[in-house]
Each structure stands twice: as structure tokens, then as C-alpha cells.
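Showing subunit A:
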Amino acid sequence: ADDTIVWGKPGEITGFDAHVAGTVASWQMYQMVYETLLTTDDSMALQPGLAESWEQTSPTSYVFKIRPGAAFSNGRAVVAADVIGSLMRIKNPETASYWTAQLGTIAKIEAPDDHTVTVELEAPHTAFLAALAHVTAAIMPIKELEEGSFDPTSQLMGSGPFMVANHKQDESWSLTKNPHYWRKDATAPETLSALIIPDDSARMAALRDGRIDFTTFSNPDVALMLARDSNIEVLPQQTTNYYRMDVNAKSETSAFHDIRVRQAFNLALDRDAINDLVFAGSTTVDYPVPAAFGKDACHNTSTYALSREDRLSKAKDLLAEAGKPAPEITIMATSADPVYGRIAQVAQQSITEAGFKVDIVQPPVAEYLDKVFTKGEFDVSLSWLAGYTDPSMVIAWWNPNFAIWNQSFQEDVPALDTALEEVKSLPDGEIRDTKLVEICDMIDDGANLLALVSRTDYIAYRSDTIEVKVAKRSGSSNTFQFIYDFKSLD
Partner candidate 1 sequence: MNNIVSCEDLVITYQSSNGPVRALDGVDLTIAEGETLAIVGESGSGKSTLGMAMGRLLPSEAGREAGRLEVDGMPVFDMARDDLRRLRRDTLGFVFQNPMVALDPTMRIGRQMQRAMGRRARAEDIHALLERGELDDPERVANSFPHQLSGGMAQRVVVAMAIARSPRLLIADEPTASLDASIQDKVIGTLCRLRKESGASLVILSHDVHMIARHADRVAVMYGGRIVEQGTTARVLGAPVHPYTRALLKAAAGHEKPGEWLTPIPGTPPLLTGRCAACSFEPRCSVSRDICRSSRPKPRTVEEREVLCLLAGSEAERKEVAQ
Partner candidate 2 sequence: MPAPVVDLDRVVVTYGGGLFGRGGFQAVKAISLQIAPGQTVGLVGESGSGKTTLGRVCLGLQPLSSGTMRFCGEAFGALRQRRGQLSVVLQHPEWALNPRLRCGRSVEEPLVILGMPAKERRGRVAAMLENVGLDAGFAERFPGQLSGGQRQRVAIARALITEPRFIVFDEAVSALDVSVQAQVLNLIRELQDRHGFGALFISHDLAATRYISHRIAVMYQGEFVEVAEAARFYGTPEHPYSRKLMATIE
Partner candidate 3 sequence: MFSIFGRIDRLSRFGFGLLVFLILLGLIGPYLPLGDPMRIGAGPRLSSPSWLFPFGTDELGRSFLPRVVDGIRATFLLSAVAVIITAIIGTLLGMVAGFFGGVADQVVARGADILFSFPAILAGLLIAAVMGPGQISAIAVISVATLPLFIRVVRSVTLGLASRGFIVAAQVAGASPWRVMIVHILPNIIGAVIVQLTYALSIGMIIESALSFLGLGGQAPYASLGSLLRQGSAYLTFAPWLVLSSGAVLSAAIMAVNLTGDAVRDALEPLKGRSLT
């Protein structure tokens, strides 16, 4: 009866610092509290956020006008200093933010007045604006931070629709409406509480018995499982994210040190089978440049264009050529989500047909990350990649000088690096698309980071208790970007 909606949150945040934490479980919570300068709409076009308008005055300079009514939850208005301080904090190596590189190189950032920020980049960086639209570039109350009344590593305080009233780790969050939120027509309820329920079945049960009003799933089968409940709706949200496999080209002990074995692996992977058997055909085969962007840059590379038979025979030939007709490999997937195990098993079956001998291990996340990104002790690793809101952002991952965390396993291809550098500064358009095709060919040839299928989020909610607004497509795991327009029906 009261004005509350309850979110069934699948995982607890991994830290409070929005400029640092790199997990979706954290991002989704930050989005309730923080705002970014820009945001995106239903079709992933950039939209005003904290900046009510912006202007690109040259290929390297931007002017942002900060929204007059915006204020942090303590009532203090958001001013240019907060924007500058936040961006500088991300840039500060001591913060250890991974977002530094996505922002490009800022030469100068200034505030002509309290509501204007000008940024001068050293070189053109097409994705600059898109990078500002990701929650990692959240605008924090810098004054309070400097005064010491706000500690971003243990508190959340932003200008977003909600503010934190209470947090019990691993148990629940209670958020109340930010009284100073600028969107005065927001229908959001007074309280948003979140219950942490990691288990899919338990979350479904909670949805059924009304303890939670909405939640998310990554397993497409939930739609099937919840179909019988007429008061529960399941909305698929297409994302630019996709499942991917990293192949360890660096390790001498891995069979994949030989590029031909990598290519054979890439060819032998049956992406359609993954779609059919793991996702019941509900998703699509995906590419280094995600399908959700509507580009067809990678569609004609041999890995995707050839028939399964041709691919298999080509793969076998490559293996024979490499003198390794039956390479022994291990696919590492994390145990965090059962979907990984399923993908790995289907992949296992499909590449076994080319002659590979395949094992699967599913260590916990921390171990997985350590083995893959720090030690480079693996053959194949399975994970998913955020596609963000601009093709050049995600594709930058193929440049190990940019994605330095990939250096443990990614081969450095100078030609590809150059191309990727180039594409960063090309504005969207035909020239860029041609460049993307070229890049896709190189990526396919290197067979080092492989795209598999796109990752759809499923938002399930109780149609009898709340009204939701969800973007059809989302680029930055910005699942609940319209939370301010959710409505409680009871």
C-alpha cells in the first residue's frame, strides 16, 4: 500500500567507488544514485543528462552546459567544479580507474562559469562523449569529497533519482527519493528497496510471491519458466554486450601460441549451436563490432560467412598444417553464471568435431580473473564483454596497448593497433565503416579475442504491482536508466 517498489538484485556491489568498480552488479546500483553528463536513449543515441546541452566546437574541443536545477541529494547544486573534479579523479592514477583510457587524453579542462565546462582533447576521440555516458564517469560531489564529509569508497552520493538510506551487505538496500532530483515529473516511488537474491530460482520465487517487484535474468529460459504466471512480464532488452572467448596467444605452453590453431578454433566454434542450444534461439550470433549497432562490418569474414562443413574442414586443415591434429585445451569459464558452463559445453562439443580435446573448468570469479588477466595461465577463457554505446569503444579492446589488462594473453599486432587508433578519431560514417571492415578482417585473422553471441538481459516484473520503463536496447548495462519513471501501482 505504501509507495515502495522492490528490486530483486542478483548480486551485491563489489565496492562503493563508482569510478573504480568494474562489475555490472555495482554499475546497476550506481545508476540509481549517480548521474553522468550524458546518457543514451532507446536507440542508443546520446541524450542530455546532467549536461542539459553540449557542443563540439572542434574535433578536439567540447563545451558542456550543466543543468541548472540539478543538485546532489544533500541539496547542493551540481556545479562545473564537480564535473571537473570527477573527471580529474578518474584520470588520477591513484584512483586506479580503468576508465582513464576510454576518455581519451584530456589536454585541458576548464570552467568559464559555474555551469559551463570546456574540455580540450589532445587528439580527436570519437567515443569521448559515449564514454561520458557510462556510469563509471559518474559526477560526484567534489566539494564534500574534498571537505571529507563524503567518502566515495564507502558511500554513495550523487544527483540521481535516489539516495541510500540503509544498506545491509548481502541482504538489502533501502533507497529513498532524492528530494532535490531535477526531473520534477519523475513518477518514481518514495522508496526503492533492493533485496540481494543471487539464486535464479529464489528470485523467481520471490517474484511470484510478491516479495520483489522487478529483477533481471540472463537466462532466456526464465521467460518460459515464468510464462504460466499471468501477472509477471518478461521484457528482453537487447544490448551491445556479447559473450566472448579469449584465446591465449601469448603463453608458450598453450597450443594457441600457434596462430593456425587459434584460427582453427575460431572456425570450429559453432556459434549457431550456442544460440540454439543455450539460448533456445533467442539471441543472435555476434561480432567484434556488436550486431546491436546495426553495422555489418564483420559479417563477411570467413569465420562467419562459410558453411559449417567448410569451416570444419578448413579448421582440420589448419590443425594438420600446424602439426597438431588434436590439441589439448581447457576452456575456463567462471562459476558466476550457469550460462557460461552451458556455452562452454556446447563449444566443447562443436570444436571436438575439429579434433580438439577439450576440458572445462569453472573457477570462482576472482580466481578466473587472476588466471586470465594477471597470470595468463589459461588456454581459452569465456566471459562477456560490455559493448558500450559506440563501436569504437568496444573494438578498442583488441588493442593491447589500450586494453592493457589483456596483455597477458593478447598478441600485439601493430597494424591492427594503428587501425584501431585511427578509427577512434574517425567520426561515424562510411569511412569509419570501411575501416571497421578492415579491422574485422584483421581481428578474424588473429583469432585472439572471439565474439560468440550477443547477450540479452531479461527484465522480469510484476505487472500488477508496478509499471516499468525499459529501453529496448541498451549499451552500457544501463538496464534501469529509466528507473525514475517506474511507478508503484499499489
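The candidates were selected such that all candidates are chains of the complex that A comes from, given by their letters.
One rule holds in what follows: a residue touches a chain if its C-beta (ideal position, glycine included) is under 8 Å from a C-beta of that chain, and two chains touch if they have at least 3 such contacts; residues count from 1.
If you're wondering where the values come from, they're calculated on a predicted model, not measured in any experiment.
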{"item": "Touching candidate - 1, 2 or 3 - for subunit A as found in this complex", "value": "3"}
{"item": "For the subunit A and candidate 3 complex, residues of the former touching the latter", "value": "199-201, 204-205, 219, 221, 224-225, 273, 276-278, 280, 335, 338, 341-342, 344-346, 348-349, 359-364, 367"}
